[in-house]
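Apart from one protein chain that is not included, each protein chain of the complex appears where it belongs.
Chain naming follows the written order as A and B, and within any one chain the residues start at number 1.
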Amino acid sequence: MKPNAPPGACEICPAHHPANLKRLGVNMDRYDFVVALAGNPNTGKSTLFNSLTGLRQHTGNWPGKTVTRAEGGFAYQGSNYKLVDLPGTYSLLSTSTDEEIARDFILFGQPDVTVIVVDATRLERNLNLVCQVLEITGRAVVCLNLMDEAERHRLTVDERSLARELGVPVVPAAARQGRGVPMLIDRIHQVATGTFVCKPHRIQSEPPALKRAVSLLVEKLGAAFPDLPNARWVALRLLEGDARIEEAVRSGELAELVRVPEGAAPAEGTG
Amino acid sequence: MIELTGPILAVSAALAIYFLLRPGRGWLERWRRRLRLSDRVLSEDALKHLYHCEYEQRVATVQSLSGALGTPVEKVAGLVQRIEAGELATSEGASLRLTPKGREYALRIIRAHRLWERYLSEETGLKEPDWHKRAEQQEHRLTSSEADALAARMGNPPFDPHGDPIPTQRGQLPPRRGQPLTSLEVGERARIAHLEDEPEAVYAQLVAEGLHPLMVVQLTHLSAERICFWAEGEEHVLAPIVAANVAVVPLPREQPVEESLESLAVLEPGEEATVVGLSPNCRGLERRRLMDLGLLPGTVVTAEMRSPVGDPTAFRIRGALIALRGQQAANIRISSRRQVA
Partner (left out) sequence: MSPANTREEVLEAAANLRWEVGPNLHDSLMEALYTDAARITDRVLSRDDARPAFDLDRTIDRLVTSRWLGFPIMMLLMAVVLWVTITGANVPSSLLSSLFLETLHPALKQAAAAAGLAWWLDGLLIDGMFLAMAWVVSVMLPPMAIFFPLFTLLEDFGYLPRVAFNLDRWFKKAGAHGKQALTMAMGYGCNAAGVVATRVIDSPRERLIATLTNNFSLCNGRWPTQILIATIFIGSLAPPALAGLVSAGSVMAVVLLGVGCTFLVSWGLSRTLLKGEASAFSLELPPYRPPRILQTIYTSLIDRTLIVLWRAVVFSVPAGAAIWLVSNIHLGGVSLAEHLIQGMNPFGLLIGLNGVILLAYIIAIPANEIVIPTVLMLTVLSVGLPGVGEGAGVMFEFDSASATLGVLEADGWTLLTGINLMLFSLLHNPCSTTLYTIWKETGSVKWTAASALLPIAMGFLVCFCVAQVFRWLGG
């Protein structure tokens, strides 16, 4: 426990126990877990980043504010977390620089937890990205942000069903008011330490021809890289001819992704 | 007064001689290199022609070569001699054939050409009419390793924007698909597999008609003078000789016929419709962006408001309000247009 948390550190999250959280700003010397922050543009990712780290990065009501990667940190229940704010993207499948930065970090940076920030008022479009991230990594938490706006537009999201469908924790939040932030930190902690075991959703609706090609390729991948957690996704990328992934297969770099980071229980579900 | 005419003349003459004869980069040297290059360009174009004939199972002759290159027969004869001397092709009677070495060479040029077209179509803002012209020049300049690097960067694309397969690094190509548009029967539906990009005048006409690979067409009229068909809600009329440059793959008849599809551009504020698909005309960055936003078959789109000056229009797409320009909306096919309840 951290008895030395500064008073007033939590002016925007009244429900939080200040004893447990300490905002570390950019002063990150050592950290136990890396947390990536992904999401569509304009979903309040930067606001969430600021309330988690105590930093004040500029945010605006514009899609696409964060262009470069921002990093910060916080400590919770004795563990130090490094938080990386990735550029906001609609997808991870296209070829823009932003998407490559986000995708490479989630895949090769191997964050212990990926938080996917979702705009509750545009759930369908945001779930598209969630499904893509869950193909890459199962160690994820979905932050259902902008709940206040959803309420204003008379939308209700059944977060328990959503968590069941996605197989990862779902935390409703309104980051601008600080609502849901303590719960989010707790879930991040649970996934990072392996207390919560995710069973991530996998794409189900691909056409038969694609399904066949993917399963053929997954089989081959299984021979070359046993226990690869995201073989289906790697297969899809190979079918799209992603040069970076081809290189990772050729050099064997992909095998390193199999190893489970120290201090964490194996959290991947089925491969 | 100081007279400077003499010295100035002398200095200019010296400079002129220097620029003309400068070793390696002099004008004379460049001119000779260009001559050599144009020789190489001509023989590479000839190899390409021989390869296309082989792929389409036609017979290549000195005459067909002269027609394809737009060069007089006498000059082509010399060219053929050079090619044969290089063991790139052999002649049997009137017909010309590629040797394995020549075929490999031709495929390398075709690979460079199609890769460059693909690059221009996907990663630059250049429009369709420019692709072929630029690729015709670039194919002679790209080395194989440059072509490979380009291919790797683009994710080794299997097809060029005209629907033609791009030869692999090892020179592999799948067998030819499709049959000429003119071979369809009236009422039959087919998907465009490929638009022949040569001769250029015919290709320009096909582009002007707005035809693209993957477009679905349905034949409505066929005679010796003209061929009429529907494609994406518009009727097109072509001369059969032009239509023969369109290769199609027939579709099964039982599928329902989607006639006279409308585009999203016709939607007035207060109306909604279901997206049928994105036109193949919409490609590259733009296509990926629209799909990322959720514009996919089956999406219900509502027009919400129009800019005070008439363009763009804001649409409600999967919960988000997105402005699209008329030009973009015209590439999105819709059906069951209706008033919002």
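The working rule: contacts are C-beta pairs under 8 Å (C-beta built on N, C-alpha and C of every residue); 3 or more make two chains touch, one makes a residue touch a chain.
Remember, it's a predicted structure, so these values are computed and weren't measured experimentally.
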Residues of subunit B (touch criterion as defined above) contacting the omitted chain: 120, 123-126, 156, 158-159, 163, 165, 168, 174, 213-214, 278, 284-286, 288-294, 296-299, 304-312, 314, 318, 320-325, 328
Where the missing chain touches subunit A, by residue: 41-42, 56-65, 67, 91, 93, 121, 123-125, 127-128, 130-132, 149, 153-159, 161-162, 165-166, 176, 201, 203-207, 209-210, 213, 216-217, 220-221, 223-224, 235-236, 238-241, 246, 249-250, 252
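Following the convention adopted for this analysis, only the chains that are shown with their structure count from here on.
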Subunit B-facing residues of subunit A, complex: 90-91, 93-96, 121-125, 128, 240-243, 246
Subunit B residues touching subunit A - in the complex, by the definition given at the top: 152-158, 285, 288-289, 292-294, 317-320
